[in-house]
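In this view, the complex is presented without one of its protein chains, the others remaining in place.
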Amino acid sequence: MKTHDQLMDIYHKVRRLTEDLCRTLTAEDSLLQAMPDVSPPKWHLAHTSWFFERFFLRTGPGQRPAFDPAYDHLFNSYYESAGSFHPRAQRGLLSRPGLDAIFDYRHWVDAQVLEVWQDYGDAQHGELRASEILEIGLNHEQQHQELLLTDIKYNFFAQVLQPSLRPERILPPDTPVPLLWDPLPEGVHTIGYQGKGFAFDNEKPAHRAYINPVALANRLSTNAEYRRFIQDGGYQRAELWLSEGWQWIRTEKLEHPLYWKRDARDAWSQFTLHGWENLRDHEPVCHLSYFEADAFARWQGARLPSESEWEVRAQREPLSGHFLDFESLHPLSAREGESQIFGDVWEWTSSSYAPYPAYRPLNGTLGEYNGKFMVNQYVLRGGSCATPGHHIRPSYRNFFPTTARWQFAGVRLAKDLP
Amino acid sequence: MKTHDQLMDIYHKVRRLTEDLCRTLTAEDSLLQAMPDVSPPKWHLAHTSWFFERFFLRTGPGQRPAFDPAYDHLFNSYYESAGSFHPRAQRGLLSRPGLDAIFDYRHWVDAQVLEVWQDYGDAQHGELRASEILEIGLNHEQQHQELLLTDIKYNFFAQVLQPSLRPERILPPDTPVPLLWDPLPEGVHTIGYQGKGFAFDNEKPAHRAYINPVALANRLSTNAEYRRFIQDGGYQRAELWLSEGWQWIRTEKLEHPLYWKRDARDAWSQFTLHGWENLRDHEPVCHLSYFEADAFARWQGARLPSESEWEVRAQREPLSGHFLDFESLHPLSAREGESQIFGDVWEWTSSSYAPYPAYRPLNGTLGEYNGKFMVNQYVLRGGSCATPGHHIRPSYRNFFPTTARWQFAGVRLAKDLP
Amino acid sequence: MKTHDQLMDIYHKVRRLTEDLCRTLTAEDSLLQAMPDVSPPKWHLAHTSWFFERFFLRTGPGQRPAFDPAYDHLFNSYYESAGSFHPRAQRGLLSRPGLDAIFDYRHWVDAQVLEVWQDYGDAQHGELRASEILEIGLNHEQQHQELLLTDIKYNFFAQVLQPSLRPERILPPDTPVPLLWDPLPEGVHTIGYQGKGFAFDNEKPAHRAYINPVALANRLSTNAEYRRFIQDGGYQRAELWLSEGWQWIRTEKLEHPLYWKRDARDAWSQFTLHGWENLRDHEPVCHLSYFEADAFARWQGARLPSESEWEVRAQREPLSGHFLDFESLHPLSAREGESQIFGDVWEWTSSSYAPYPAYRPLNGTLGEYNGKFMVNQYVLRGGSCATPGHHIRPSYRNFFPTTARWQFAGVRLAKDLP
Partner (left out) sequence: MKTHDQLMDIYHKVRRLTEDLCRTLTAEDSLLQAMPDVSPPKWHLAHTSWFFERFFLRTGPGQRPAFDPAYDHLFNSYYESAGSFHPRAQRGLLSRPGLDAIFDYRHWVDAQVLEVWQDYGDAQHGELRASEILEIGLNHEQQHQELLLTDIKYNFFAQVLQPSLRPERILPPDTPVPLLWDPLPEGVHTIGYQGKGFAFDNEKPAHRAYINPVALANRLSTNAEYRRFIQDGGYQRAELWLSEGWQWIRTEKLEHPLYWKRDARDAWSQFTLHGWENLRDHEPVCHLSYFEADAFARWQGARLPSESEWEVRAQREPLSGHFLDFESLHPLSAREGESQIFGDVWEWTSSSYAPYPAYRPLNGTLGEYNGKFMVNQYVLRGGSCATPGHHIRPSYRNFFPTTARWQFAGVRLAKDLP
């Protein structure tokens, strides 16, 4: 349990980081929504503040009148039990409130949160305590920090002028690491969060699962490996794909990962948050859909790991890696001995996102946070170069539909053992 | 292993049954395709024959020239490695070849199959033996027997005049059976097909799974129970639904199961293959989507079982129930002591359709039979009143997308134990 | 005015011809609806009968009970004031009533019409007299005779096996006729129907229009001329097209008229009601959309005629040509001196379909026949090889949207004079 001051300290760090990520955006950039799945940066800025207003300031002692009654409708994302909400696909139509007004809103929320915390401390706010709600709110904001970056990347790529969020980066070394297979111990394992700190409801309860004989790759799959898949006709061979994935790449005319492009002399480059770069061989391949990750694994004679398999492997790894804090904003090539289990890219698993046995969502409106999305999505594990480092755990479950490509998502291979 | 004569005997029974199911259809009925998911009856008649022509007559000794070279394109369903195929959604545009020509095709195929079998017996046909291909073909045809019935039902319902396939039925008794909970033994169990007879590749290999504490309902959920869900605002309460399901029922304006209708005095009736009937309280509720099954279970304070849980329960049950052979063509009310595990309705499980650990699809074109569909679909177990009785096993896996409603699909509840 | 017996004589001839056109169709053919714009042949057979039942048998003396009360819904095409109607795009889902039942319906209607006519003669039926309604009904049925043929052609083409309605035809000579320009007299002309016989309300009232200096082509444009348009990049040059047409051909990837195909050696053939034929140079080009007709005319340095210009030209022409009665079921090459004003192909005009000054639709439900379609469609004139000969007049106005291609529609060029 954190002390009162520690919590406020973290609160301010998290809140400030969100604003820092947006510091080079113009007001017009802040309104962009280049596809329904992404949200305008200013909407992220407002929604994460509304989250504290709605779930903290309105639920406990020292309640505040609404900053603006329209904001409940404007900045509620999807909480049906919190009232109506603006259609997701139309967030890009909200020129008002302006970016300045939204910063004012953030600062108003921050001041109120501080006051309420100072005045009432860890009081009961409905079914949760103040500190519990604040921790959810901060973890929620960290999720939106990652989305801010992936959404800005998509919005900038979708434009004709394709601006960069950050200046050209100094390229780290790019040396190969051989692919090796690391067997897991067969048998019954405990999966899910067992600690005492914060974890989302979807990571609980801890429960048992049987791991059949399997080995996992010692590192992430790389650009060079994926390029060989393309050269080998990967996008033209139906037998490598799930049927639905095959229809999808035909319809969408996909022939390479999002953000890649090939020039007339067959040289590849990729769009990054630092602008266009030559494709580097040993960096983790990234911005793959589930369908691409799955087809690539099949082409390798391997498969994606299940989320249990991944978690058993991750349980013996220290919690470090190339996260947002590392500031590369792009996955990095493995160095000898680096497993890349955490950070760099989210790793697609073969597991459909589903409740654990005996799963119970949070009570009340926050019960809508995770549980209602547990269908037709697949679990990703381990965090990425856009994930804040303190946000991740071995039991952490991210999830996206099979066609999502704009996240920093890649592949770790798995192989059944005889 | 069946004897030669037994196999031909089964062959003729299965093939004849398919034709018997269509005996009251007009030529125009045989062309209907009221939505892309259903196929015209005459297409089923032809495709199941093409399956034998393509995978048996063309692969081993005594090969025959094609009955009609156009049929490979017309009656291939989805085998990419077998060449091009007519778009699924346009099967209803094929007035030619006519129904008579398709019966001729069936009889030609039957004659050739018999000859090749008599001449060459259980010869090698590529990577499989003759008997293996014939067994796959017959099991394949049995799957289409069920689809014929569910597709005809949908086609007839979609019309203004809503004809019946069969005359009015004599209604069996409809008495209640109390809902009880039947715990499963916690621990490691073996899942998947372990026998020596025929099973599809998706049921293998047998492998271990851990069953956490859970109990399953002693019988299927009923119409009366589902009607209470409706009366309790089931279709109007977002908190009961998966988010994607909620969007879907809003968009489609769904308020009850497919084939139900309510009259001005609130009395319900349902469309069956015998025409419209008053809704009967204790019959299993049927023609639910996964989303409806899941929401109903949540409303009951329960959940859907996983496919492992279901299979562990089914392993101790005799393989009998109300199958197609029972000729009711509609699920029946449970009698005291009847578990309804097999037959009546397919039971939605919470499990996304996925490969078992160490799964290997069949080699060659038949490898496309199951494996490529293992994404974004959910597993159903146990067979229905439209499933041929000899077709089913405890390990048998059926699968449909979350919005499919035209199958005989219902609910068995499960409950986590403390 | 026709005598009583003459009218019944015509009635029987028209009704019999409709059935004759369908005599080689199978029951399955009769259900085909390969796109929403076409109707299943059996729907045409029923709808034209319903027209007499609804507007003749139900409106005057000797009224009959409905043949089947469901038919009002099933076979009403679009008369809002006559009650509900089955959605147009779903006519192909009606396997019931079967084709046999529909023939029974036709014969029942015929018997009743005859009886009512014999019993009550030219009585008043609402606001119209019996003979007036019968004439509308017969002209209506003649329109559906043409649609039957164009719809069957489309339905057969859309199939894999592409059957022919009629056997291979004996090809008439195909010799060129030079293109000449025929000036119209500038000044005020009377447009619209001025006679005493039957004409549709949309041809009235006769009124004045001013013809500015213009000349019309002496014959229809030909396949050879259109092929040169294609060879000259006609489908790739934006400057030849209306903007909406250009978007449309890009989206639909159109590169030639409907029913044309080019083989590997650049030889063209076209699908006809007699099957595939080599494209013949001097036959009128056919199955063009308005957009194609307009682009082709622009490429020729010409334009389409307005409907007034066309009608002034047609007023001095005898009412003969290659109509349905000629039984070629395909347009024929012009012979020296033949203007092709009537028959062969409908001629697209540049005129949007609009009411004439002082236009009044018929009173009552039949007022919906024409007037409500007078927007976003373009007028075609002159009849085609699928139009019954007695159906056409110089003032006759046909109309279709700019993208309709499945009618026998072609081009006569016009040129402004200085």
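Per-chain residue numbering starts at 1, and chain names A, B and C are given in the order in which the chains are listed.
By our rule, contacts are C-beta pairs under 8 Å (C-beta built on N, C-alpha and C of every residue); 3 or more make two chains touch, one makes a residue touch a chain.
Owing to the predicted nature of the structure, the values given are computational and were not obtained by experimental measurement.
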item: Partners of the unshown chain among those that are drawn; value: A, C
item: Contact partner of the left-out chain, one of C:43, C:226, C:241 or C:296; value: C:241
item: Full-complex contact with the absent chain, from A:81, A:124, A:159 or A:175; value: A:159
item: Residue ranges of chain A at the interface with the undisplayed chain; value: 26-32, 34, 42, 70, 73-74, 86, 90, 92-99, 155, 158-161, 163
item: In chain C, positions touching the absent partner; value: 78, 80-81, 188, 207-210, 212-214, 238-239, 241-246, 290-291, 294, 303, 350-352, 354-355, 357-358, 367-368, 372-376, 402, 416
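Assume only the chains that are shown with their structure count from here on.
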item: Chain B against chain A, contact positions shared by both copies (same if over half, else different); value: same
item: Farthest chain relative to chain C (centres taken as mean CA coordinates); value: A
item: Whole-Å gap between the CA centroids of chain A and chain C; value: 59
item: Separation of chain A from chain B, taking each centre as the mean of its C-alpha atoms, in whole Å; value: 38
item: Multi-chain contact residues (two or more partners), chain C; value: none
